[in-house]
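Apart from one protein chain that is not included, each protein chain of the complex appears where it belongs.
So, chain A:
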């Protein structure tokens, strides 16, 4: 028999993600996009029986707005799993969310040139 010293280290995630979701189906990514910002609604108390992940989310989001992607990153969980937990909290009214800021529109070259000309005429 080999000694305990020969035990190789095990580094895979100890609690598998399907256990965290409880085998439930995952919300689609339209529900809470990666850039959607979430924060804890004021005056809320942690639900009874909250698991370690929900506690961690609670702690993370109590400080202000964080994006869904950031929450998942801090928890070390796949985004879909974090999204499910956030959706739960959001449905229970614990979370406030704010849609991602609209993406900047591409402005056509002519407009940019007009602006440049305008600025040059102002400064120059």
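Basically, contacts are C-beta pairs under 8 Å (C-beta built on N, C-alpha and C of every residue); 3 or more make two chains touch, one makes a residue touch a chain; residues count from 1.
Just so we're on the same page, contacts and distances are computed from a predicted model.
Engineer: Given the options "Nitrate reductase-like protein NarX", "2-oxoisovalerate dehydrogenase subunit alpha", "histidine kinase" or "Heterotetrameric sarcosine oxidase gamma subunit", which would UniProt use as the protein name of the unshown chain?
Structural biologist: "histidine kinase"
Engineer: Thinking of the whole complex, not just what is shown, which of A:23, A:43, A:93 or A:124 touches the missing chain?
Structural biologist: A:23
Engineer: When the complex is taken as a whole, what residues of chain A touch the one chain not shown?
Structural biologist: Touch with the absent chain occurs at residues 1-2, 4, 6-23, 25-29, 34-35, 37, 39, 51-53, 55-56, 60, 63-66, 70, 72, 74-83, 96, 98, 101, 103.
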